[in-house]
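Here the structure is laid out as structure tokens; the discussion comes afterwards.
Of the protein chains in this complex, all but one are displayed in their positions.
Chain IDs A and B follow the sequence of writing; residue 1 opens each chain.
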Amino acid sequence: MSDICVRFTAVSKKYPHFLLDNISLELPAGSILGFIGANGAGKSTTIRILMGLVRQDSGAVEVLGHSMPADQAAAKQKIGFVSEDMRLYGAATLAWHMSFVASIYPDWNQAYADKLVRRFDLKPQQKIKGLSHGQRVKAALLLALAHQPRLLVLDEPTTGLDPVARREVLAELMAVLADEERTILFSSHNTLDVEQISDRIAFIDRGRIIDFADKESLLDRWRRLRLVVPATAALPHLPGIVEVGGSDRLPVLTTSQFDPSVLSLCTDRGATVQAVDTMTLEEIFVANVQSRRELQPA
Amino acid sequence: MHSDIVVSQFSGRPMYLQIMDQIKQKIAVGDWAAGEEIPSIRQLAVSLQVSVITVKRAYLELEREGVIVTQHGKGSFVAPDPALSPRLYEEELAQHLDRAAELGTSLGMTEKEIVHRLRKAVDQVSETRLEKENS
Partner (left out) sequence: MNYAMVRRLILKDWYLNRWLIMASVPAGLASLAIVLTGKPVAFLLCIILLCMIIIGVGAQLAMATTINERKEQTLAFVMSLPVSWREYTAAKILANLILFLIPWLPLTAGALCVLLLPGATRGLVPYTAIMSVEMLITTCLIVVAGIITESQAWTTVGIFCSSLGLNVLGYVFAHLRGISRYMWGAQVHWSPTAWFVLIGELLMVPLLLGLTFFVQSRKTDFL
């Protein structure tokens, strides 16, 4: 049984215009958790609380066995962090940053760092202020990866990267997972990336975790059904319908609790099933959020 | 060895099924022989850049179908007698026959000559099988 790398228990944080409400999640070692949420949903706040940069108002946060934020210095010995709003020192070179970080972490792997420099196509002697956005992101990732942390916490690691750079970054992140003791938590707008490499997925909206599941079962549960309903029959009542679109005769039902028996429920009622479409993670997220917002308008 | 499996997020077919299909095909064409070791779940996940949980699911399904076996602590292997669907072998056969017909025709052989060569090949296979069983 793998250890739990990150554990949030009923964590809350109140700001003047925002409430992070009762966040609970568990991330086992050796897996990747993808965090999807709109801007302002609470992804960054959650990540900052995880890193001990912000203290929660209530609830317990445990990272690699350390209680946060009290024990953050010890926890951060084994964490690599990259955030969208984080910057390196513009007046210094990448090489200086590398030697600075190397002096701090005993597990710094210089050979690996050099390999990443080549892989990411960076020039160590260049000053950070001369780098493009994509290069800066890659530089920050290099610094986080090269000391081989047990946990990688990444806030939007591929945002703003060109497609080639994105692939390189994803490849390096997956390479981390080759070691089953290492874990990654990342938040992203890029649902394709999340869908591709995550083992578990958390949806966050308006300060709440609205879904937390392993990816395969999430993708299995959600379907879009296209039906043809004869004029005499009524729409079949199916479990977990989140959205009804289309027209009366040609409804399109979005369900979050699909299994094959649902199809017979439809045909029993006289409806013809025209198509059963799988949904992308993005479609699932949007459907999930929109249906909740309709139930609870802000 | 395993980097020649190619999967796509955009094919519309669930990822784990794509992985299963391609593993079965590799076994069908002989890239992976019966009893041979195949990459571990993590290794394949890393090289495909696909989540571990998806590869794990593919392997579990393949094991359930009898295509592969996983020995705890030792790794995963092609089953000694992989239960591939006849359809895959069918497709292989159709492709080979088409090719043989093409080649024979461009060599200027008559239909009779091509059939004769096919018969010889079938005989050869039976002979080889007999030899193997007797040895």
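Keep in mind that, in the parts below, a residue touches a chain if its C-beta (ideal position, glycine included) is under 8 Å from a C-beta of that chain, and two chains touch if they have at least 3 such contacts.
Bear in mind that the values here come from a model prediction, so they are computed numbers and not experimental data.
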Partners of the unshown chain among those that are drawn: A
Residue touching the undisplayed chain, where the options are A:53, A:171, A:228 or A:242: A:53
Residue of A:10, A:74 or A:265 touching the missing chain in the full complex: A:74
Missing-partner contacts on chain A, residue numbers: 48, 51, 53-55, 72-74, 76-77, 79-83, 85-92, 96, 100-101, 103-105, 140, 144
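In the analysis below, only the chains that are shown with their structure count from here on.
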Chain centre separation (chain A, chain B; CA means) in Å: 36
Chain B-facing residues of chain A, complex: 30-32, 167, 170-171, 174-175, 177-178, 180, 192, 195-200, 214-216, 219, 278
Footprint of chain A on chain B - complex, ascending: 9, 12, 14, 16, 42-43, 45-46, 49-54, 57
